[in-house]
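Each chain you see keeps its place in the complex, though not every chain is here.
Chains: A and B, in written order; residue numbering restarts at 1 for each.
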Amino acid sequence: MLVVMRMDAGEKEIRGAVRKIESHGLKAHPIPGAQRTAIGITGNIGVVEPALFETLPGVLEVIQVSNPYKLVSREFRPENTVVDVGGVKIGGRDLVVIAGPCSVESYDQTLRIAKAVKAAGAHLLRGGAYKPRTSPYSFQGLGTEGLEILVRVRDEVGLPVVTEALDIDVLDQVAAASDMVQIGARNMQNYTLLKRAGRCGKPVLLKRGMSATVTELLLAAEYILDQGNSQVVLCERGVRTFADHTRNTLDVASIPAVQRISHLPIIADPSHAAGRRNKVMPLSRSAVAVGADGLMVEVHDAPEEALSDGNQALSPAAFEELMAEIRALAPVVDRAVPSYVGS
Amino acid sequence: MLVVMRMDAGEKEIRGAVRKIESHGLKAHPIPGAQRTAIGITGNIGVVEPALFETLPGVLEVIQVSNPYKLVSREFRPENTVVDVGGVKIGGRDLVVIAGPCSVESYDQTLRIAKAVKAAGAHLLRGGAYKPRTSPYSFQGLGTEGLEILVRVRDEVGLPVVTEALDIDVLDQVAAASDMVQIGARNMQNYTLLKRAGRCGKPVLLKRGMSATVTELLLAAEYILDQGNSQVVLCERGVRTFADHTRNTLDVASIPAVQRISHLPIIADPSHAAGRRNKVMPLSRSAVAVGADGLMVEVHDAPEEALSDGNQALSPAAFEELMAEIRALAPVVDRAVPSYVGS
């Protein structure tokens, strides 16, 4: 932490600030400059709020220096974490594709789509049993029945399953039924849910909140790791900006930003970012090219009749095309798209 | 809903779109124009996703017209809702001020501050027992002990209490202990929590999410009303933008925007918007002048030692000054700041 003094601050104010810093068991390092003095602070800064010093006489501003995260950082663990989801490895050289319908609507629909995405080369099946919806009047998912369908389809088709736990009430049920528990963007700072996910015994897919910084995303993951679960995959799914040509603005640069700071894998969700089908393909290529560890894509075989987000779902044929493009791209970024790896 | 056809769409495409619309039990109203045709849709549109029509041949775009909210809208209930919090009325002519520490830190601290804010004229006491914190290493609140302190202080001082329910686990406990249950910005789209709050039997203070539109805020409230609880007060607390001179950008215009569309009261939280003490006073005046039904302000008698958000807390003396300013402002916007109204 660095306390920057005003230009007109005199010896008295500087000594006062130093005393205040030391009174908290910290060390103060004054740096006299041509125009003003700054005071570096070292010690156990974690417990100190900048407010402590910001309001002292003669202080212009307080600047925080240390990163607030630990377990998720590369300084803590230099090598990449590889997350194992039912035998599928995310975070290594393999480029992993999660695909399926936005919502589980019926056994037949889910089975059909699961077979289609597996045939096209997907590695994991997605499908929402519990759906977070902006309006209480929208379809809220099949719930327990949806989970049962996912279990049956997984057994039949052989793709490990990723599905969202909407709240702590259903977390255990979701963890039991699935191979990876998804925490949605709206829940990225639902700390109780994060803590429980840290004890749920399954890998966690954590989506970036709609207006979360990379630091906040990493701190949300830190909540999970702090409970003993280091099997966390992050997901960039677009952020909210003024731009109105897509539903959200896919912030591709967040992917190398996370990879530089953290050892956790990060994938992209081009479907939610785009909000419309015709952008899913280019955004998928874009995310792979920037270095994402995988993709999560919505696929529906009758998108016009989907009970949610039909707008952004690819048809099975379009998904096949996407997989072909991804396979062509992968070697360029030194990745491989593995063949069937499910159990 | 309005389907806009491309300029080069012919009779065939238009007839195709009309047929598709009618196949969903809706009525299609073609509007031929100089350059292109648009097709108005009426009927039970609620169940239909725009995707149904967006991908038809010849269609340029689909525009949604109807508002998605019902119970919260002025069309549904023209007169203002007045919410009763332990005898304090929010949403009428009275300007209501909620004040207290960010976190309940101890019985003594809470009692001292409660007495101070009551003496200055606050109507309700705030204080967090459960704290949502970006980092798992920050102080997370005293929990149950904090609630017990709030109950004791309320009994002693006589100010009704507002405190946050962080998750569904603690909602009932919080509802039992407090006079108004707060749902924080990070939980604005925690739908399970919203639904439970709709059945908790206490008034709810719902804060706007960091990047929520006014429509999303109203739909979040709709979740609560839909469960039978219409005692909801909204709270503008600043949104996330590129601007870096405050922690969040207080969107004062959201207040008249909500008041035009909805019958629910709306207050402002200048402390969280500002993020620093020296902006709390001007932002408070600004919110009252724009027409807010009240304010929620953080007060601490030793802000430098506060366990959370000390940066933005007013001292009791500054809070007294604030109340004086508010009292002077109120009549200009045809409001009154009532004297002690607690039970």
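By our rule, a contact is a pair of C-beta atoms (placed from the backbone, for glycine too) under 8 Å apart; a residue touches a chain by one contact, two chains touch by 3 or more.
Since this is a predicted model, take the numbers as computed values, not measurements.
All protein chains share one sequence; of the complete assembly in this entry, 2 are displayed, while the total copy number is 4.
Here, only the chains that are shown with their structure count from here on.
For the two copies, chain A and chain B, the CA superposition rotation is 180 degrees, given to the nearest 5. Distance between chain centres (mean CA atoms), chain A to chain B: 26 Å. Of all the residues in chain B, the ones that touch chain A in their complex are 46, 49-52, 54-55, 68-70, 132-137, 140, 166-169, 186-187, 189-193, 195, 210-211, 216, 219, 222-223, 226, 240, 276-277, 303-306, 308-312.
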